[in-house]
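Structure provided below as structure tokens; questions to follow.
Missing here is one protein chain; the remaining ones are kept as they sit in the complex.
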Amino acid sequence: MADEKDYHGKQNYVMLLGMIGLLVIGMVVVSKLGLSRNTSVMLIAGLGAVQFYLVLANLMHLKYEPALINLVAYLSVVFILLFIFGVAPDTLMIPLKITE
Amino acid sequence: MSAHHEQSFLSKYVFSIDHKYIAKQYTITGIIFAFIGGLFAVAFRIQLAWPGTDIPLVGVLDGMKYNMLVTNHAMIMFFWAAMPILLAGLGNFTIPLMLGADDMAFPKLNMLSYWIFLVSAIVLVLSFLAPGGGAATGWTMYPPLAATQNVDPDANFLVNLWTGGSLLILAVALEFASMLLGGINFLVTSINMRAKGMKLMDVPAVVWMLNLATVDFMFSVGPLIAGAVMLLFDRIFNTGFYDPARGGDPILFQHLFWFFGHPEVYVVLLPALGIASEIIPTFTRKPLFAHKWIVIMAVSSAFIAMIVWAHHQFVAGIDPRMAEFFSITTIIISIPFAFIMFAVIATFHGGQIEIKTPMLWILGFIVFFYVGGVTGIFLGSAGFDMYAHDTYFVVAHFHYTLIPIVFFGGIAGFYYWFPKATGKMLSEGLGKLHFWTTAIGLNMFAFPLFFSGLTGEHRRIFNYSSYEPMMVDWILQVRHVATYGAIILAAAQLIFFLNIILSAMSGEKAGKNPWKSNTLEWVADSPPPHGNFTTPPTCYRGPYEYSNPKRSGSDFWPQNEQ
Amino acid sequence: MSFLPEAYSSVAPEVFSLFKLILFLTSFWFTVSIAALFYGVFTSLKKQGGKAKYITGDDWSQSKYIWIPLVLVVLCDFWVDVETAHVWTTVEIADKMPAADYEVKIVGRQFQWDFVYPGPDGKLFTEDDVSIADGNDAELVLPVGKVMKLHLTSADVLHSFFVRQFGFKQDVIPGRILTRWVQPTKEGRIELTCAEICGSNHGTMRNWVKIVSQEEFETFLKNLNSGKVAMATK
Partner (left out) sequence: MSDVSIERVPKGRLGVWFLIAGELVIFGGFIAAYILARLEYPEFGSKEAAGALNPIVGTINTLILLISNWTMVVAHEAALEKNVAKMKNFMILTLVMGLVFLGIKLGYEWPTDFHEGHTISSAKAIAGAEAGGEVMKVSLFWSYYFLMTGFHGLHIVVGSLVIFFVMLSCSGGENLHRVELAGAYWHLVELVWVILFPMFYLIK
């Protein structure tokens, strides 16, 4: 293997674990609050995104990796979002077509 | 790994972890399948020209058989011929050699990906033997047809798995997995194992293009793998992802399919352009015109390629506003390719052009690919695609893109690197004969189809007798000419095999650098030993320093020389 | 283009003229580029003791020879985009659609087209709709000069509603109804084909479009509602 000198900073994983755990609980609570559907979906999606970032950046050490790896990792997410936004208008269009 | 160590026959030729042998395995497998696919094409071309003829091996074609041949012709040519030859074969051979590396980053992974590929090929062949014959749904596998054909909802899932459609989907998924692993290998190798002193712009354009192709593949194939699994489940577990009768949405599959299916075209196109950008400077003895910009444009085209997919679905019933957006992006993508083609053409001016066989093939590639390229504008324009979609205009268009890419580009690369791969030269005379016959075959076959397509002759019809306007005299003539062309195209490849056999028996020895080229692969012996380079080369300059005034004596300046 | 079919609908001429525009532009660029290519090749073939020019194309004095053409290409692209958007909008965008005089529902099934006309109440999607299902002989009867609203759907798999002379096609999707419109401009009997592979007999899926004068169309509707048309079923 090439050089194994590790450029990963130390970090407090217990705290990280706690944060993500709280976010999970938070999502469940939000889903139980009986808010209007859109708000709850928004909130849950937001919390989920935060967890996603925490896991990716800290657990998987992405924030210590060089630019290229960040590019690759985030591009994969970007293209999927692109796909969703590209197709969403199509799937949303269907009900109104049926009822014509 | 250490250079030059003894290997048993099996570990050297069969379970080889040497990138050069894996490249040869890919290429040979690809050529075999290209031959099978070609025979399929000849068979249904004969049916089109002379309906109801009893064709040897396949018999008289009815609608089902015809659809099956068309479907598997496309599938084989795309996934089991173009991909292994132009991506896996070319990449495995050139990337380590041109970067001055001793092998791929993960040789064992490399071997694994070839063997997965071979398994996928075997599954494909099995799909022909399944009850009901192979898949006959068109290569796009649009559900609900693909989700229900030959499927018995009450039978258990093994029965439904043992059908042409299911096996084909399985084979495609396996093939993608193999190419994905191979792609990881390409990228890691090109990033980590470049020769000492090789900066990004010293990397030859073909390696750039291969990596771009791999990136496009990696980021676009996921949705189709997911979609293929869902389609398979629709077939074997009676789920309803795509079948409206079970509550699904057939258009969703089309999106999943084309999100991959369009970048796939660039996955095979970019390596071909890369081959051109290697061969042209070598035989014009000139630097590649605006090398940096060609790379930049290739990168941008690789990105735009990800957001044009829906132009295959203009008439599929998608949201019309979306169609307008995708029409614009589709026509925008012509800009980077226009630039690349202009730059390539500019490279010829003021050179010392020697039209050896590889150069001849590349000239053919440029001219014929131009035809395919400009006719792409017609179809990219949603307004006219409404009429031309699914007619022979489309067929002619994509045969004018893919045959130049895979045949002309790929074979040019083959003639160019064959001396390096085997140490023997190929015969110039036979090579030129091969070129002219192939060129005649292509144009006889594809060009007339533009006209019959314009009259609205729609595709995938096994017998036009039910359509009066399609039975007029000149269209019948067009079908005959096209069929003769297809037969010539197929027969011309025999010259190719003859050429290879002759060179294997009595080809003249190729030196280390028969074409007087700059890039690093020509530093190694031909054929390069296991481990490629006796001493790892160091890179001092860009790959296209031909006729540099600073260089006295010779008109080329290898990358590894001070 | 003599190869293109005769136009039978109000939009077909626009579609075909779009084709001519693109043909003009692309053939111009094709000729220019290929001419430049061959000029380059034949003026710089290998000569004894000749030396190639060292042109990197990095500075503007050289690269302008491809940047300027590129800008022109972009302009042509823009032109094509504008024309495309115009044609596409007129044909496909629902709210750009002219007011419909009549409606018909067209159902593709393996391997034939069925046509559903409004019943006595003159409205579609009601109980008394009359459907014409007559294998490959069923005719889609349209009045000349009137705007016909087409409700396209399928009963089993994907098909594609394609009448060459109308200049457009539309895939029909089971479980969805897509609305397009056509305004026939000539009387006559032309072919309605399926342009999306739909199974073993896709190659025989052909019906007829019969374009008649408005009076004949009215009488046709009357006969339909009084069950005088063959194969008409409620």
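Things worth noting here:
Letters are used for the chains, namely A, B and C, taken in the order the chains are written, and counting of residues starts over at 1 for each.
Operating definition for what follows: a residue touches a chain if its C-beta (ideal position, glycine included) is under 8 Å from a C-beta of that chain, and two chains touch if they have at least 3 such contacts.
Not measured: the values here are computed from a predicted model.
Per the touch definition above, the residue from C:Pro143, C:Gly175 or C:Gly203 contacting the chain not shown is C:Gly175.
Among B:Val14, B:Val60, B:Ala226 or B:Ile296, the one in contact with the hidden chain is B:Ala226. Interface note: of B:Ile184, B:Val299 or B:Ala491, the residue touching the hidden chain in the full complex is B:Ile184. Residues of chain B that touch the chain left out of view are 105-106, 109, 180, 183-185, 187-188, 191-194, 199-200, 218-227, 229-230, 233, 237-241, 244-249, 252, 255-256. Considering the complete assembly, chain A touches the hidden chain via residues 1-4, 6-8, 13-14, 16-17, 20-21, 24-25, 27-28, 30-31, 37, 40-41, 44-45, 47-48, 51-52, 55-56, 59-61, 65-69, 71-73, 75-77, 79-80, 83-84, 87-88, 91-92, 94-95, 98-99.
The rule is simple: only the chains that are shown with their structure count from here on.
Between the Cα centres of chain A and chain C there is a gap of 43 Å.
If you average the Cα atoms of chain B and of chain C, the two centres end up 30 Å apart. Annotation for chain A: residues 94 touch two or more other chains. The residues of chain C that reach two or more other chains are 175-176, 178, listed in rising order. Those residues of chain A lying in contact with chain B across their complex are 2, 68, 75-76, 79-80, 82-83, 86-87, 89-91, 93-94.
For chain B in complex with chain C, the residues that touch the partner chain are 62-64, 66-67, 136-138, 142, 144-145, 148-149, 244-245, 249-251, 284-287, 289-293, 315-317, 320-321, 323-324, 327-328, 331-332, 334-335, 338-339, 341-343, 345-355, 363, 366-367, 370-371, 374-375, 377-378, 381-384, 386-391, 451, 454-456, 458-464, 466-469, 546-549, 555.
Residue ranges on chain C touching chain B, taken from their complex, read 1, 3-5, 12, 14-16, 18-19, 22-23, 25-27, 29-30, 33-34, 36-37, 39-41, 43-47, 50-58, 62-63, 65-66, 69-70, 73-74, 77, 80-81, 83-89, 91-94, 136, 156-158, 160, 162, 164, 167-176, 178, 191, 193, 195-204, 206.
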